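A single protein chain has been omitted; all remaining protein chains appear in their positions.
What follows is subunit A.
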Amino acid sequence: MLKKIKPKNARSKRALQKREPKTEENVKKAIFIRGSSTSQIVNEALSDLCKLKKPDAINFTKKNNTIHPFDNDTSLNFFCEKNDTSLFVVGSHSKKRPNNLTFIRMFDGQILDMVEVGIENAKSLSEFKTSKCAIGIKPLFLFVGDLFENSQVHKTFKNMLLDFYRGQSVKNINLSGLEHVISVTAIDSSSEQSSDTRAMPGIIYFRVYTTQFKKSGEKTPRIELEEMGPSYNFRIRRFKFANDDVYKLATKVPKVNKPKKIKNIDVNEMGDKIGRIHLGKQDLSKLQTRKMKGLKRIAEDYTEEDLESEELVPLTKKQKA
């Protein structure tokens, strides 16, 4: 009845646990994969985009005849499950759609959305003889163009690029670790005639620069840029948006268990911890004051109730007297 894979040792158990759904998710991993036929440009683009995504990226260097994301998604689902990845870039090259890249996002093992772009004017990472950024560093993003606000495809593509390259989500960022910026600029040049009839009008310029902090005489440094590569002009071709229900499920925000409010403990300006204790009302009738002969209770002071409860005390006193 329980057909789930049962881990046979602690190591595989841990590995399976890492793959389970969590409230705070792992970094999304990406697979860069080739379709049935690819060109030199596509191959270089795939490996360069992979290098940008490292260390959360896997580059598949063999060709795959069965991958056609817009027609059939079974093999992608398989790769997704096998490698625990949810991002894909599929490269292909055909007469119909030359130099083609498909950016794919998955949710729960199924394709969520895809955007297909054609590459023009590609320059690979190695063509720029400049210093590169370190591996695994969060990039800055700059999206230029009102298309990223107005057009649904561009919005999706923006969200996708953010998702691909944002890396680990962190609370604090090291200011010296802001090494590169991914700049994506979209223009809607509908007047210009494109040779690519299958593409939407407009170009998306994808550029990556390394940043240099220069003195500015103020606390904030002046930024100078140097192109690091890769550099592409993308033209959007086919796309597929997420199903509304699935998208709603995918963007559900977990209820964050808020930390309990700590009562009665403060820290003052000096950093001292100050606690407050609530004692309740003090019973002053039982307070032991200074003993004096004049304040002593004599036998007449005792009521009958006292006599019942404190029989011993007055009796012994009487006997003595």
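Note that a residue touches a chain if its C-beta (ideal position, glycine included) is under 8 Å from a C-beta of that chain, and two chains touch if they have at least 3 such contacts; residues count from 1.
The rule we apply is simple: contacts and distances are computed from a predicted model.
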> Can you tell which of "Cytidine and deoxycytidylate deaminase zinc-binding region", "Flap endonuclease 1", "Ubiquitin-like modifier-activating enzyme 5" or "Ribosome biogenesis regulatory protein" UniProt lists for the chain that's not drawn?
Replying inline: "Ribosome biogenesis regulatory protein"
>> Touching the hidden chain in the complete assembly: which of A:G35, A:G118 or A:G145 does that?
In response: A:G145
>> Of the residues A:K62, A:K129 or A:K214, I need the one that contacts the missing chain.
In response: A:K214
> Of the listed residues A:A15, A:I135, A:L162 or A:I274, which contacts the missing chain in the full complex?
Replying inline: A:L162
> In the full complex, which of A:S195, A:T251 or A:S285 touches the chain missing from this view?
Replying inline: A:T251
> If the missing chain were put back, which residues of subunit A would it touch?
Replying inline: 1-2, 20-23, 25-26, 28, 86, 105-108, 112, 138-146, 148-149, 159, 162-163, 166, 169-178, 181, 183, 185, 187, 189, 205, 207, 209, 211, 214-225, 227, 231, 242, 247, 249-252, 254
